[in-house]
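Contents: one structure, followed by commentary.
All protein chains but one are shown in place.
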Amino acid sequence: MSGGSTPYASRQGQLKQESSIFERGGHGRVGYSLPALDVPAVDAVDAWGAELVRQQVAGFPEVSEVDVVRHFTRISQHNYGIDLGLHPLGSCTMKYNPKLHEQVARFRGFTAAHPYMPEAASQGALELMWRLERILSEITGLPYLSMQPAAGAQGELTGIMMIAAYHNKRGERRQKVLIPDSAHGTNPATASLCGFEPVEIPSTERGTIDLDALRRAMDDDTAALMLTNPNTLGLFEEHIDEIADIVHAAGGLMYCDGANLNAILGKTRPGDFGADVFHINMHKTFTTPHGGGGPGCGPVALSEKLEPFRPRPVVVKEEDGSYRFDDDRPDSMGKIHGFYGNFAMMVRGYAYIRAHGARGLRQIADDAVLAANYIKERLKAEYELPHDRHCMHEVVLSDRRQKEHGVSAMDICKRLMDYGFHPPTVYFPLVVSGALMIEPTETVSLQEIDGFVEAMLAIAREARDDAELVKGAPHTTYHRRLDETLAARHPILRWEPRSDEVSEPEST
Amino acid sequence: MGEYPDTYKYSAEHEWISVDDGVGTVGITHHAQDELGDVVFVELPESGTPLARDVVFGTIESVKAVSDLYAPVAGEIVEVNEALIDAPEVVNDDPHGAGWMIRIKLDDPSSVDSLMSSADYRKHIEA
Partner (left out) sequence: MDDEMKKGAVTDRNDTGGGGRYLSLGKSDREAMLAAVGVADVEELFAAIPPASRFEGSLGLEAAMSEIELVDHLEELAAGNAADRRVLSFLGAGCNPHFVPSHVDALIQRQEFLTAYTPYQPELGQGTLQAIFEFQSLVCMLTGMDVCNASVYDGASAVAEAVLMARRLARRGGRVLLSEGLHPAYEAVARTYARYVDDIQFEVLPLDEHGRTIVGQIDDEVIAIVLQQPNFFGIVEDLRVAGEQSAAAGAKLVVNTTEAVAFGLALPPAEAGADIVVGELQSFGNGMNFGGPLVGFMACRDGDKRNLPGRLAGRTVDVDGQEGYVLTLSTREQHIRRARATSNICTNEALCALAACIHMCSLGRNGIADLARTNLAKATYARQALADRGMPVVYDGPHFNEFAVRVGGDAAELVDRCLANGVVPGVALGRFDAARADQLLVCVTEVHSKQAIDRMADVVAEAVA
C-alpha cells in the first residue's frame, strides 16, 4: 500500500466565532433544576447579619441548559484532540485514550466515594490503590510507591522533598542538585522550591551527560542528580551504571524523571539502573486523558532508603487481606495533596495496565521506538538530525536547514496545521537550536505516520521554493497567529462588559 | 556612528550608560532589544535603591524569555522610567532614547572609564 493518508476533512470552514457566555442569555432564563424546599427557608441576613451577605453575583449569566450546551459544544469544535489525529509531541506521549476508562471511572462506587468514609466501607478504592502500587513497583523495579502527587511536576517536587528529608535526617545539609542542560524546566524550578541550588551539567557531543563534568561536580554537598532517561533528546544514557555509581559513591541520590517511560516498558527498570526515586506521568505512558491541560496524576516510585519519608497516609494491606491507611508516619515529608491524590485517574491507569499485561507493555515500547526511528530515517534527508544513531521513542531534529531560507521551527509548526496535524514540541530541549521533538507513540498507524512524514517533507520543499507560504502559515485554521505580545503587554484576563472596539494587532 | 552613540559607554551585558553631571542614564542596547524580541514587561526597582556594580537591578521580559538587567556602575537610583510600565514597546522602538530605564547618581564618576566605547561595543557584538 502506498504511503500517504487522507487528511481528516476539516470542518473549520463551517465554524463561526462564538462569543463569550457572558454575552448570551437574558433575564429569567434558567439552566438548572432544584427540588422545592422541603425544610423551612432561612434568610441569610437573619442568620448571618446583613453585613456578611452579598449582592447578587454580578456578571454570572442567566442562560438555559440549551444555551450552555450550544455554547460549549460550539467552542469545543475549535479544538483539535487525540480522537481526530496525531499529536507527535515529544515527551508528551499523546496516545489514544480508551473510552472504556471513561465508563469504569464513572461507576458510582468510585465517583461517590468520599475520602473520609470509614476504611471498612472503602475497601474497593483502597484495594485498587494498593494493586496499582504493586504493579507500578514491578514496572519500575522500585519497592515502594506514593500515589499522592496530583501531576508530574508535583511528583517531582515530592521526590526532591523526600531526598531533602533523607539528608536532613542524616544530619547533612547538602545544598546542591545537579541537573543536565537538556532537562525540562520543572527540574531547576523544583530544585529551587526545595531550597537547593541547581547546578547545570553539560551534555557531550553525543547528546548524553558529560561523565567527567558529573564526576567533577559530584561532591558531598550535592544532594542529588536529577536525570531523565531516556533523555530529552530521545537517547538512552549508555553509561547509566557509571552515572549511578558516581552519585551514590558521594552519598547522593539519583532522582529519575519518568517522562519517557514509554520507551523502556519491560526493557529496563529505573530501580535496576540505580534510581532512588522515579516519577511517573500517568497521563503520558498510562494514557489518562490530557483534558486540555489536566488533571494529571504523578505518582513516585522509591527505594527502601526513602520509604520512611513518603507522603502520608500510605496504603497498607493487613494480614487478613483487608486494606487501610497508615497515618502514623513520624518521618513522613508530610502531605502534598489534601487527600490521597487523583484517584479517578488511578482507576483509568489501572484499567489500562490490566488490559495489557507484561507482553502488551513490552509491545508498546517496541512499537513506540520503531515508529520514532522510522520517522527519523525518513526525515533526516531534509531536516538536520543532531544525533544520527538509533533513538528511542522520540527523535529531535533541528530547523537549521530551513532557517537558511528564513523558515523557523515555529513556522513549520503552523504550516503542519494546514496539513491537518498537531505540531510536535518545539524549542525544547534547549541544547538543540530550533528543536523539533517528535514522538509518534505506539498507537499510530503506518498510514498516519507516512502522512505526517510526507507533510514534513512537503514543508521542507516549500521552505526552499516558497518560504513565504510557510512563514505566513497557518492559512486554513480559523484563528491564525494570535498575538501573544499584545496579550502579554496588555493582559486581559477576565471578561468585562465593554465597548465594541477591537484592538489593532501590535506585531506580526 | 548611527546606531550606537559615541557619547555613551557600553557594558558586556548590553547595557548603555550616558553620564551628565554625575548622573548616568541607563538602558539596554539596540542589539539587546533585537535579540529579545517584542518587550512585554520591564521590572524596575524603586527610586532611592542603592546599586553595586554588576548587581541585577531588574528584569526585562519578552513573550518567551526573561533577561536580567545588570548595573553597569555603582550608585543610587534617582529616577525610574515609569512610562515603561504601560508602554514597554518603547524599549524596542527607541532603546537608546525614550527606552531609558533608570538614572543613577554615580558613587564614582571615573567608574564609567572601564566600560566599552561604541566602537569596542560594536566589535563585541560582532564577535
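Should a chain be cited, it is by its letter among A and B, assigned in written order, with residues numbered from 1 in that chain.
Following the convention adopted for this analysis, a residue touches a chain if its C-beta (ideal position, glycine included) is under 8 Å from a C-beta of that chain, and two chains touch if they have at least 3 such contacts.
Just so we're clear, the structure is a prediction, and the values are computed from it rather than from any experiment.
Student: Touching the absent chain in the whole complex: find that residue among A:L145, A:L178 or A:C194.
Tutor: That would be A:C194, which touches the missing chain.
Student: Which of these, A:P289, A:G349 or A:G434, touches the one chain of the complex that we don't see?
Tutor: Touches the omitted chain: A:P289.
Student: In the whole complex, what residues of chain B lie against the chain that is missing from view?
Tutor: 40-41, 43, 61-66
Throughout what follows, only the chains that are shown with their structure count from here on.
Student: Indicate the whole-number Å distance between the mean C-alpha point of chain A and the mean C-alpha point of chain B.
Tutor: Measuring from centre to centre gives 39 Å for this pair.
Student: For a test of understanding, state which residues of chain A touch chain B in their complex under the given definition.
Tutor: Per the stated touch rule, the residues are 427, 484-485, 488-489, 506-507.
Student: Applying the document's contact rule, which stretches of chain B touch chain A when the two form their complex?
Tutor: Residue list for chain B touching chain A: 38, 40-41, 61-64, 88-89.
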